[in-house]
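Sharing a structure here in C-alpha cells format.
Omission of a single protein chain aside, the complex is shown with its protein chains in their original locations.
A and B label the chains in the order they appear, each numbered from 1.
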Amino acid sequence: MSHEVITPGDTLAARAASAVADVELQHALRNLDRRLFTARTVEESFPHLKARAAALRRETLADLPAWIDRTERVLDGLGVHVHRAATPEAARRIIVEIARTEGLTRAVKSKSMATEEIDLADALTAAGIETVETDLGEYIVQVAGERPSHMIVPAIHKTLAQVAEVLQTRADGPLPVEHEAITAWARDHLRARFLAADLGITGGNFVAADTGTLVLVTNEGNGDLCTIIPRVQVAVVPVEKVISRFSDLATLLPLLTMSATGQRISNYVTMINGPRRAGEIDGPEVLHVVLLDHGRLRLVGTAYEDMLACIRCGACLNVCPVFRRISGHAYDAVYSGPMGKVLTPLLSLDGTEGRDLPGASTLCGACTEACPVEIPLADLLVRLRTDLRSPGPVDPLAAEVGAEPPAGHDRQPGEGFGSRVLDSPLVSRRPARHVRSTAFDTWARLWATPSGYARSTRLARLGARVGARRGTKHWIRARVPGLGGWTATRDAPAPAARSFRDRWDARADGREHW
Amino acid sequence: MNESVVERFLAAATENGITVHGPLDADAATRVAAERSVTLAGGRRVAVPVGDPNVEELGLRDALAWAGAELLPASDVAWRAEIGDAGAGVTGARAGIAATGTLLLPCGPGRPRGTHIIPPAHVCVVRAADLVATIEDAIALQSREPHPSTMSWVSGPSRTADLEMHLTIGVHGPRSVDVVVVADATGAGDGTAPA
Partner (left out) sequence: MPAVALFVTCVVDQLAPEVGVGAVRLLEAAGATVEFPRAQTCCGQPACNAGEPEAATRLARHFLDVFEPFDAVVAPSGSCVAMVHHWYPRLVPDRDASRARALAAKTFELTDYLVAQLGVEDVGARVDGTVTVHDACHGLRFLGVRDAPRRLLTAAGAQIVEMEEPETCCGFGGTFSVGHGEIAGPLADDKLGHAAASGADWLVSGDAACLLHLEGRRRRTGIGPTPVHVADLLAGGLAS
C-alpha cells in the first residue's frame, strides 16, 4: 500500500483521538458545514423523489443477477467489452492486461470509489502505466500519497495552505495560497496529461440495463475529458450501479446530485452508449466495462441487501457528527462515514476489515434520515454489532445464510441467499459465547427480576460512594475500571443517594412530600 | 412553446453561471452567437460542428467566418490535433431543460464530444421550441430517439469546490458558457422585435 497514514493509530479509537487533536484538520473540517445545509434544504423540497428512488433501487436489487446479465448483453450489443471481476485482484488483473494488450502507457482517471476499492491507480503504476488522477481533490491526495477522505470532496481534510504545499512538489516554483491560482495551475498541468493520455479510467454512477448507457456525473468536466481524448476507456462499475431502465435516471440523477452537492443537477452528466462509431472523430475507439462484484451479490436477499441501494452521494457523511469530527482517514478504509461503517465489513471477504467501525456510532440516526434511498444505516450498524461480535475474523453474513425467511416473505426458501432482515427477528442468530455476550447475559438475567435489580443497584450505589466527589449530586472524576473511556473526557455521575423508587416509597409512606 | 418554459430556462441557466442571450430571432441569434464566439476565442480558432441541425439552419459557420473567426470545423482531419489550441467551441443543443438550465448535446459524426469541453469558452445555440420543462421530460425525449454514442448534459461552466469548499470556475473545461436561445419562427417565445 503506497498510501501514507495521516491519521495515526492502531485502532479506530486511537485514530479518532489523533484526528480530534489535529488542529489543521479540525479547521479544514469546518468547511463541511457549508455543504450540509444546501443538501438538506434541497432534499426537503423534493420528498417525492426520495420515496420513488428508494423503490426503484429495491426493485432492481430484488433481481440484481438478472439485471446484470441483461446489462452485459446490451453492452455487448453496443460493442463494449464487458468483464466480470469477482474480486479486486481480478479487476486489477483484467485492467492491467487490457493496458498491456493495447500497448497503453499513460492513463488519466476520473474520480471513482470503485477504483479506490480495487487500488487501481497503484496497480497500473506498478505495471509501468503512468496514472494521473484528474479530479482536483483526487489529484491533491494522489500527490500527497494519501487516500480521499470524503467520497465527494476527497481533500476536505486539507487547508488551502496544505494544498499549495502538496502541489508545489509538482510545480516549478511555490504556488500562491489562493483558490483561483491553484486551480489555474492544476488546469494547465493536468491538461497536458489529458492530451497525452491513451487510457481513460472512469467509474460509473449508473449503468442502465435496457440501453447500456453508462452515466458519469462531474462538476469539473474531467469525466468528459477522460472519455473523449484517450483511445481506450475502461469503466469500473460495481454491480449495484446497474439500474433497470434508462428512464429511472429521471429520478435517480437529480436525487444523486442534490444529495451530494445540493445542486439540481451537476454541471456535467455524460451518457455513454458505447465506443466511437463510424464517422466520429473523437471518443474511445475501445470501451471496456469491468463489472465488479467483490462480495456484493452475496448480500442480495440478506439483511444487508439494502446497503446495495447506496448511490454514493455522501449525504450520510455530511450529517454524521462522528465523521464531521474525525474525517475519513480515521476510518482506515476506502469508504468512510456511516455508509463506510456498514459497507467495509460487508465487503471484507476474509472478515478482517472494518470490524471496529460499526461500534463507532452514537446511533443518532442522522444518517438514516439523510439517506436519499432510505437505507436504514443505523439499524444496519446495530445488526453488524451483533453479527461481528465473535472474536477473530468473522463473516457478518454467516448468521444470515441459510436462515429461514420470515413469515410472509415473498421469496421461496432456498431461493436467494437467506433471510431478508428488516422484519426478521434479531435474536437466536448465534449462541452467545464471548465475554461481552456473557456479561450482557448475566446483567440481563439479573435485571429481568425486580430482586436482582434491587440487589445490584444497591451494590453499585455503595461502590460508587467511594471516590465520589461531594456535592448535591455525586460525580466521579477518578478513573474507574470499566468507565475509563468515559472519565477520560467527562466526570461520571454516581448513583443518587436515594433512587427514584426509594423516594416513591417515601412519598407513599408520607415521609416525603412532592 | 410555453413562454414560461423559456423564461425558466434562462433564469436557471443564469443561476448556474451561464451567460444567456435571447430568445432572439434566427438572424439576431446567429449574429450574437458568432460575435460572442469570436470575442471569446481571442484570436484563436473556433471549433464548430458540421451537420449539427441548429448550426446548419442558422448558417452559423458562415456567420462566424464573416465575423472574422478562423474556423476549426469538425470535418477537418487536423481537428483532434488542433482542438487543444482552439479558443472557443460552438455547439447546437438537441434540447434544453428549463428546471435546471441544462443543455443536451448529442455527439456523433460531425459533432465531436470535445467541442463543449476542451476549449476555454463554449457557445451553444438552442431553439426555444426544443426546451422541455423537467429532467423527466428530457429523459423521456432521449428515450424516444435513437441514443447517440454519447449524450453530454451541460449545466454550467467547469467548476470545483475541492479547495476548502470554495467554488472555483474553469478547472478543466470551459470557464465560460454562453447559450443563445433561438425564438420560434412563429414568434411565440420571442421576446424581441423582428430584426
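Simple rule for what comes next: a residue touches a chain if its C-beta (ideal position, glycine included) is under 8 Å from a C-beta of that chain, and two chains touch if they have at least 3 such contacts.
Because the structure is predicted, anything quoted here is derived from the model rather than measured.
S.K.: Tell me the shown chains the invisible chain touches, ordered by label.
M.R.: In the entire complex, chains touched by the missing one are A.
S.K.: Using the touch definition up top, pick the residue from A:V23, A:A278 or A:A488 that touches the left-out chain.
M.R.: Residue touching the absent chain, from the options given: A:A488.
S.K.: If I consider the whole complex, including the chain that's not displayed, which of A:L78, A:I326, A:C371 or A:L397 touches that chain?
M.R.: Candidates A:L78, A:I326, A:C371 or A:L397; residue touching the omitted chain: A:I326.
S.K.: Which residue, A:H27, A:R100 or A:R498, contacts the hidden chain when the whole complex is considered?
M.R.: A:R498
S.K.: Any idea which of A:A315, A:L384 or A:L397 touches the chain not displayed?
M.R.: A:L384
S.K.: Residues on chain A that touch the omitted chain in the whole complex?
M.R.: 12-13, 16-17, 20, 321-322, 325-326, 358-366, 368-369, 382-389, 406-407, 423-429, 432, 436-437, 440-441, 443-445, 447-450, 453, 457, 460-461, 475, 482-496, 498-504, 514
We take it that only the chains that are shown with their structure count from here on.
S.K.: With touch defined as at the start, can you tell me which chain B residues reach chain A in the complex?
M.R.: 12, 16, 74, 79-80, 84, 97, 99-100, 102, 107-110, 112-114, 116-118, 134-136, 138-140, 142-143, 147-166, 168, 170-174
S.K.: Which of the residues in chain A end up touching chain B in this complex?
M.R.: It is residues 28, 31-32, 34-35, 134-137, 140, 153-156, 159-160, 163, 179-180, 182-184, 186-187, 190-191, 194-195, 211, 213, 219-222, 224-225, 227-229, 246-247, 249-251, 253-254, 261, 263-283 of chain A that touch chain B.
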